[in-house]
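Showing just some of the chains, left in place.
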Amino acid sequence: MTNWFAIGMGSKNSKGDWLEVFYPKNLINPSEELTLKAKELVSYREGNFTSSIPSDLVQDIAKLSKNFSSLETERTVLVFVDSKLPPNDVPSCYLRLHLLSHRLVKPNEINLEDIFTLMPTVAWTSDGPKDPKELNDILSDKKINNEAIHIHSLDKFPCLTDYVVPEGVRIADSHRVRLGAYLGEGTTVMHEGFINFNAGTLGKSMVEGRISQGVIVGEGSDLGGSSSTMGTLSGGNETLISVGRDCLLGANSGLGIPLGDRCVVEAGLYITAGTKVEMIKSNSKVEEIKASELSYKDDLLFIRNSLTGAVQCKPNPKTVNLNEELHSNN
Amino acid sequence: MTNWFAIGMGSKNSKGDWLEVFYPKNLINPSEELTLKAKELVSYREGNFTSSIPSDLVQDIAKLSKNFSSLETERTVLVFVDSKLPPNDVPSCYLRLHLLSHRLVKPNEINLEDIFTLMPTVAWTSDGPKDPKELNDILSDKKINNEAIHIHSLDKFPCLTDYVVPEGVRIADSHRVRLGAYLGEGTTVMHEGFINFNAGTLGKSMVEGRISQGVIVGEGSDLGGSSSTMGTLSGGNETLISVGRDCLLGANSGLGIPLGDRCVVEAGLYITAGTKVEMIKSNSKVEEIKASELSYKDDLLFIRNSLTGAVQCKPNPKTVNLNEELHSNN
């Protein structure tokens, strides 16, 4: 599906520019009837389209979301998004991030071109979202009046859980998962885990490492503490990294190639695309190849031989089993 | 000691199930007199026992904890815990976590069987603890009413410092230390440090690495930034890892064996139980052994030879000295 219609509410800076938009789940692609009425009222044809909410629609929406009728109109927005097209404004960006986090689309399935340019940096504070340009004055006022305020982030992306609470997940430190992350049911993100927008896990998994933008982790995989997946945004390479099913990235390890299923990268070992690897069979070396040639291959174990210092790859003898008890997320 | 009696107060979800319980320190094993009166009033015999607070006890408690008499009874709880037995409900789990963090018991000294199954996942928010199932609606209401709310964690365990403030410690980012962590006096947990429940430090120490569940770190030791101790819950092995006194785990290093006293693991080196190690004496190799055979041995230095790539172990020439100034925690 690439056509989306949603009703949201958000906040603006003192110039009237959108800072952020929240879309309640029941107002994302609501009933056919409501959608058709909205299309007609705003004369929608195709593509991306953002407008204020026609007053004739307010009562229909209020039936779905209580208190909606009391909303000030400048805080509400109506958007149509064709997710094949690049986003064109803040409400359109935020809807796309909601779609990912509500598991309505998977990472890399929708167009997010120029999202960094479109989305403003926001000061996420205990008093709600603020324009960073207005923040030094706000701080001064608060301190003078002896009132507490805490800024927990200065970022283009909010914390996932301030917008979407996916079912069946745990996120030990919410500041480490951005809105736009896709968390499969049964995912546990521990304190050291991180998931960027347009990235995530397809099913049950243990995340104590970093899932970079664009990276997808298959069901049953375990990313150990501080393990790294190379991103394509900054520093990294051009091949999109991914992790198959039932894989284990050991603690402090790193991954610069797309991994098949049931693979293990030993704790502390960083595999990049250019790493030369000794292929081992029955305890002897059969050839030397670049790690990139092992992309997507299943059942591999990567280690660094602790006596020779050589990076080696052999058939993976063990299967990874996630601790069932840890993943009963209630 | 394995017998505990405590009075606490907590919060429940809309179904009336406990989300969490707080026990003021002065209501954990209070006076003999109060304990005996409570035992009699609830006809306590032995083992684990949880009940509401008999009205005849409220005034006695109010003497110890002001305002207590104004508490609604459904928010209060009375528990007897035999810490040799497995916990049986949420109040019993939370008391055990308090015991650890108040330094009344050490890690691995009490029974925590099935604690993951018993404890519910809670949304820890700026408005207090909430049931995650009720959170999407709460978010919608808040956004509609333009009120701020921030979810800082979706986890079975709260932040230590929202329940217990141990004396003489610093914790730079409270989101990284769970209730149930044991922090010895003089412990500094820097921003990258992490301490799980039933884990911790016995005395003065610098923690910039991760202390996994069950892991104990001896006095005077320093865990460098992002250093890893292998846990037994997820991924890791079956031997419980520990760190002796006056040890140093270098930044980005990792440990998969129990370490003796005055040992050093070089920055960036990950030692697992299976790592084959060259034993070096007077600059020459005397034998090759598995790291697990070096468990609990004192005065060792682990490095990876930067020319041969071999992991080596030699007598540790230096003693680790924590920076006194950094550990004056006031």
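Each chain gets a letter, A and B, in the order it is written, and its residues are counted from 1.
Rule of thumb we're sticking to: a contact is a pair of C-beta atoms (placed from the backbone, for glycine too) under 8 Å apart; a residue touches a chain by one contact, two chains touch by 3 or more.
As the structure is a prediction and not an experimental result, all values here were calculated from the model.
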With 2 chains placed, the number the full structure-file assembly comprises: 3
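By definition in this document, only the chains that are shown with their structure count from here on.
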Rounded Å distance between chain A and chain B, as computed from the means of their C-alpha atoms: 29
Partner chain A, residues of chain B touching it in the complex: 114, 116-117, 120-121, 123, 126, 132, 135-136, 139-141, 143-157, 175-176, 178, 194, 210, 226, 228, 230, 233-235, 252-254, 256, 268-270, 272, 275-278, 288, 304-305, 308-311
Touching residues on chain A, where the partner in the complex is chain B: 9, 11, 22, 24-25, 65-68, 70-71, 75, 124-128, 152, 159, 161-165, 169-175, 191-192, 206, 208, 222, 224-226, 248, 250-252, 266-269, 304-310, 320, 322-323, 325-326, 328-330
